[in-house]
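Omission of a single protein chain aside, the complex is shown with its protein chains in their original locations.
We call the chains A, B and C, going by the order they appear; numbering starts again at 1 in every chain.
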Amino acid sequence: MARVLVDVMLKPEILDPQGEAVANALPRLGVNGITSVRIGKRIELEFEGEPDLDQARAVADALLANPVIETFTIHLEEVVAADTAEAAETGEENAA
Amino acid sequence: MARVLVDVMLKPEILDPQGEAVANALPRLGVNGITSVRIGKRIELEFEGEPDLDQARAVADALLANPVIETFTIHLEEVVAADTAEAAETGEENAA
Amino acid sequence: MTGTHEADRTENTFDELDTVDVASKTPDEPQPYAELGLRDDEYAKIRDILGRRPTGSELAMYSIMWSEHCSYKSSKVHLKKFSEKNPRTDRMLAGIGENAGVVQITDDLAVTFKVESHNHPSYVEPHQGAATGVGGIVRDILAMGARPVAVMDALRFGDAEHPDTKRVLPGVVSGISFYGNCLGLPNIGGEVVFDPSYQGNPLVNALSVGVLPVSRLQNKNASGLGNVVVLLGQKTGKDGIGGVSVLASATFEDGDTDNRPSVQVGDPFVEKLLIESCLEMYDAELVVGIQDLGGAGLTCALSETAAAAGMGMYVDLDRVPLREASMEAHEVLASESQERMLLIVSPEKVDDVLAVAAKWGVLATAIGQVTDTGRLIINWHGQTVVDCPPGSLADDGPVYNRPMKEPNDRALIAADRAETLPRPSTDDELRATVLRMAGSPNLADKTWITEQYDNMVGGNTALSMPDDAGVLRLDNSGTVGSGPIGIALSTDGNGRFARLDPYTGAQLALAEAYRNVAVTGATPIAASDCLNFGSPEDPHVMWQFAQAVEGLAEGCAQLNIPITGGNVSFYNQTGMTAIHPTPIVAVLGVMDDVRRRVPMGFTNDGDVIVLLGETYAELSGSEWAWSQHGHLGGIPPAVDLAGEQALAAVMKRAAEVEHVSAAHDLSDGGLAQALVESVLRHKVGARIKLPDHADPFVWLFAESTARALVCIPRGHEKAFGALCEEHDVPWTPLGIVDSSAGGIEVVDHFAISTGELAEASEGTLPGLFG
């Protein structure tokens, strides 16, 4: 089985208050080496038959990401034995 | 430069209202082949120097994922020339 | 599977379907009843009822339905007192035992309200636990035929400074905010109290209130032979299966429940659609009976609806829409997946029901029929896995008269009076005490929490936070009604008072809620409760519980308002240490003209400030003793229910004829805190002069009951005084509202500016929680 992953991230110039909140909390956990935290969405699309990357891209473009504030990336993911490994088969970037 | 990606997803048996809402909206976009949508978080951690996977895992466990309802996966990502390609260098699963 | 020996138990006993047939043929099959919380005699009783051993599914059902949570086995004998003592009234359309009590308020309108706890889930997963607490109580209200119109939340947390409180409180608040706001129900009030006794066991009590035309009242009876059983709402998943996971685990001893989340995730969007579709079905008279699915899921809904009608029921469990294909029968029966309702529909209306559900995009599935067998029969994969009398699940659970014991330290505690503690002796110390208390977590401004709640959606909120009670207009454009009538609601409780004396503590909670409703000008007409206690197996806790019930029942009888229902939450403790006994009481009031509601807070320069009621040197259990000395001992303030009634009568009349421009009840922190809150409301100051004979410390900090602070517009003083005398309510003019005072000035003693008060009161919660 395969599925399509869509990663949606805020554009770098858009404030990510959630990421900032995490970054600010890190020193309290004793973590100091992390300079930046950005939080976006990871969306898993499962298809009935063969995954259709073009269709996934169209959905991401129209619905999953808002081009005013976000960019997205699409991968095809081979689901190997109970999720234990993960490999990005196809990587492509779409800045919509 | 390298950064660590943390993917946080709801455990499979936990209801994902976000994913359901999107899945139910797809037919209105004329998309019918997608059988399931799950929405989680994708978190990018940037390190000052060498990324520290163990530290990232500790942060994910304590702060980024809620072990009661979520699991997370950690990858090391080599950032190649302006983000155009993406490859999961290390894949490991942590069911918190 | 006959002749099972020990070794077989390491494999999944229920791999092979445990049907009624199999059960009859394998009477000696060992069953994990003890792990499911059933006692030997309870298990024996089940075998007796069935005339054989239960199947795995039946065992799951009995273990849930006979649990403390569902069967009220420890509390039942005590709760009877409510019905016994309830004043007679024609207003009660539905009472104790229904999903929620229903009170008629006009010829054609009724109100239903109920409080429920979601304490343990909110500790495990604060956000989802609290969110689903709201979702659950709203479905109870919906099941009565009402449109839910508001929610409230009574919260108890551990010490404000404790790190775990920083985890629990923000999560709980965001969960309530998320679910209630998204559902479109205004949050109109509640409480937040910090006390170390709740450290490992916070309390999340959610209230919902709904309004219905009297003619739309629904019941949960699965009546009518051949009627269809329809499941409406969310798909069923492995949510909240809890103890029943024992049945699924490889070995019964192995506690690995990793894959069985006892956490439920709520979807308020689906609940909103559920509300709209149910209301549309009620109005079209499409349902015969309805029951929400809450704790115990289908098990509870199927058995209770069938038992209530005295009918049988056949259910084809394979028809239940599942989120995960791999579920077993007992899991489907026990699942606590949210946002589901069970409908009983006559066959010719099933299509209409499905059409309404489709219109709102909600799943609806016929899963069974009402039969006349008197048995609840459930099939799974074509075989019968349950065949039992529904009443044996719903009504015939065990009932215990648990041992009770008065704690032996009572006399000692009573003797340790706060009245003997060192008091502030100079004016400077008085002033500093007022400020410190205003900034203490229990008394500090709660805006950091309440501004996360939508209090206005629906457009009928006439009063809400920080007013003493939530007040709603019953909008005639919505559900009928003749004029701008209003309802008022308050929830209150004081665990410290109840710890000192549970009987008095319960009455003080009732008195405070009653007074909060009364000061808005409403007439209190009914009460409900949520009783949060430690383990009923601890005789001291059981004694506290019995005392509290007795006190509450007796108090309601004296106030002449019925208890319409309630909720019991036991086992609130960390290790061997129980929480403070915490009866939370909700009081409902009505007013003829909601435009006359009385808000809190000083507004108009020149208004005369009058203290109603009598002040005594009552400081034991007070906020002063606790926040300034960490002291809890002595005897709580005296209850004066006749005084509360007189106060309510004065407030009602004064509101009607507009003798009062503002009012605020006195409770935690006494007069000082009431003044602070009244000044901070609109940042308008006051000049106060205590009576010559008054001990300023006692007057400022005592927590005597049946008191309120009111503002009387110039020209109304005489008439108002006469009204007080008519009702025998002591009244003491204390000063005037005066914006030139710049804050609180207690003449001859001290002055504190509004800015200083605001900084103390408004800075505390943001400082603690971000």
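The definition used in the following text is that a residue touches a chain if its C-beta (ideal position, glycine included) is under 8 Å from a C-beta of that chain, and two chains touch if they have at least 3 such contacts.
Note that contacts and distances are computed from a predicted model.
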Chain not displayed: protein name in its UniProt record ("Alkylation response protein AidB-like acyl-CoA dehydrogenase", "Phosphoribosylformylglycinamidine synthase subunit PurQ", "MoaD/ThiS family protein" or "Ammonium transporter"): "Phosphoribosylformylglycinamidine synthase subunit PurQ"
Touched by the hidden chain, restricted to displayed chains: A, B, C
Hidden partner chain, touching residue among C:Thr461, C:Gln507, C:Thr615 or C:Ser704: C:Thr461
Contacting the left-out chain in the complete assembly, out of A:Val4, A:Ala23 or A:Leu64: A:Leu64
In chain B, positions touching the absent partner: 17-18, 21-22, 24-25, 28-29, 39
Contacts of chain A with the absent chain, listed as residue ranges: 10, 13-15, 17-18, 21, 63-64, 66, 68-69
Missing-chain contacts mapped onto chain C: 174, 177-178, 181-184, 267-270, 272-273, 360-361, 451-462, 473, 475, 477-478, 484, 594-595
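Keep in mind that, in the parts below, only the chains that are shown with their structure count from here on.
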For chain B paired with chain C, centre-to-centre distance based on mean C-alpha positions, whole Å: 38
Centroid distance [mean C-alpha coordinates] between chain B and chain A, Å: 7
Mean-CA-position distance for chain C and chain A (Å): 41
Overlap residues in chain A, where contacts from two or more other chains coincide: none
Multi-chain contact sites of chain C, meaning residues that touch two or more partners: none
Residues of chain B that touch chain A when the two form their complex: 7-9, 19, 22, 25-26, 29, 31, 33-49, 52, 55-56, 58-59, 62-64, 73, 75, 83-88, 91, 93
Partner chain C, residues of chain B touching it in the complex: 10-17, 20-21, 24, 66, 68-69, 95
Contact set on chain C toward chain B in their complex: 124-125, 128, 234, 237-239, 258-261, 263-267, 269-270, 323-324, 337-338, 361
